[in-house]
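For reference, the structure I am asking about is given below.
Missing here: one protein chain of the complex. Every other protein chain is in place.
Now for chain A:
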Amino acid sequence: MAGATYFLPRDLHPGAWWLWALGLAVGASRTTNPWLLLTILAVACYVVVARRTDAPWAMAFRMYLYLGALIVTFRVLFRIIFGGAEGSTIILRLPEIPLPAWAAGIRLLGDVSAESVLGGLYDGLRLATMVICLGAANALANPKRLLKAMPSALYEVGTAVIVAMSVFPQLAESVVRVRQARKLRGGHGGKRFHALRAVVIPVLADALDRSLRLAASMDSRGYGRAGVVAARTRLVTGTLMIVGLIGVCVGVYATLDGSTPRYLAAPVLFSGVVVALIGFRTAGARVKRSRYRPERWQLAEVVVAASGIGVAVAMFATSSVDPTNLNPSLVTLSWPMLSWLPLGGVLLGLVPAFLTPLPQPELERVPA
C-alpha cells in the first residue's frame, strides 16, 4: 500500500522539515570549508524550490538569501576595516588610521591580507548557510500547522516560540504583498526614498493590523486560558520550564561548540532536559486539548528527518576523524581540501527533493 500512496501529493509534517533544516544547519556549524558550505547551500536551495508551496512564507525564501549575502559582505568588510593583517599575503594596502592609546588592540584599516579576507569569507559563509537553512525550514514548513502539532505540554512555550519564529516570514510576506500591490498600481518610478517609505509604512501597518487580528482570533478560541490552576502551581511550572529550557540551550550550545568547557555540555544538557521534562509533565497534566485532523508522522516524514539528521551525524563523525578537512588552514594559502565522506554526508540532504510527495496544489488545499 505504501508504494501506491507514498507519492500522493500532501503537505508533510512541519516538524520533519524543521528536523531536516536543523540537521543541515548543525552540519554547517561544524565546518568552515567553503566547498561543504556551498554544497549545503545548493542542497537547501534546490530542496526548497522543489518542495515548497505557493504560500507567501514559502515565497519569502529569497529574503533569507539576501540576508545571507549581507552577512557575508559584512564579515568581509569588517575584516578589511578592523585590521585584516593576519597572514603574509598582503593584497590591499590602505592607510592606517592612528588610534589613541586606550584603543590599543583595535586597528582601523591598514594592510589587508588575503588570509584574513578569506577567513572572514569562510566565517561569514558558515553563518549565512546556517541562516539560510533556517529560512529553508520556514519556507517548507507551515508555521501555523507547526503550532498545531506541538504536544500539549509544550503548548505555552510553543506558542511563544512560534510567534517569534514566524515574525520574519510574516514580515517578508508583507513585503512581497506590498510590492505586488505597488506593481499592480502601475509604475511611476519615483525617488528611492519615496519608494522606501511607500514600502516600509504599509508593511509596518500591515504587521500591526495582522497581529491585532491574530490576537483577537486566538483570544476568541481560548488561547492563553489559564483555567482553574492555583497561582503557586503555575509559578512552579513556569520556573521549572524556563530553568529547564535555559539548561537545554546552554547544554546544546556547549555540545555543538567544541571550545566551551566540557562540564557545560553533557551535564548541563542532561539536567536541563530532566528539569524541563518535570515542568512539561506538570504543565501537560492541566492542559486538555482536542485536535482536529491531527498531523500524521508517516514514512515520508521519517525519510526527511533522517536525511537532515544524517547530514549532522556525518559532519560530527568526520570532524572527529579529520578536522583539517572541515576547518581549512589559512596559514598557507591553498585550495581548501575535501574528502569524500563529508561531501557524501552533505549530499544526503538532497534526498527529500526526490523521495517525498509533492505539496498539495493550492486549489485542493483544506484549511489547516
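Everything below uses one rule, namely that a contact is a pair of C-beta atoms (placed from the backbone, for glycine too) under 8 Å apart; a residue touches a chain by one contact, two chains touch by 3 or more; residues count from 1.
The rule we apply is simple: contacts and distances are computed from a predicted model.
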Problem set entry | Candidate names "STAS domain-containing protein", "3-isopropylmalate dehydratase large subunit", "2-oxoacid:ferredoxin oxidoreductase subunit beta" or "ABC transporter substrate-binding protein"; UniProt protein name, chain not shown | "ABC transporter substrate-binding protein"
Problem set entry | Touch criterion as defined above, residue of A:39, A:237 or A:356 at the omitted chain | A:39
Problem set entry | From A:67, A:127, A:338 or A:355, residue that would touch the chain that is not displayed | A:338
Seminar exercise, completed: Given A:65, A:81 or A:278, the residue that touches the chain left out of view is A:65
For this session: Kindly state which of the options A:127, A:171 or A:347 is in contact with the chain not pictured.
Result: A:347
For this session: State which residues belonging to chain A touch the missing partner chain.
Result: 34-36, 38-39, 41-43, 45-46, 49-50, 54, 62, 65, 69, 72, 86-88, 91, 104-105, 114, 117-119, 121, 125, 258-259, 321-325, 327, 329, 331-341, 343, 347, 350
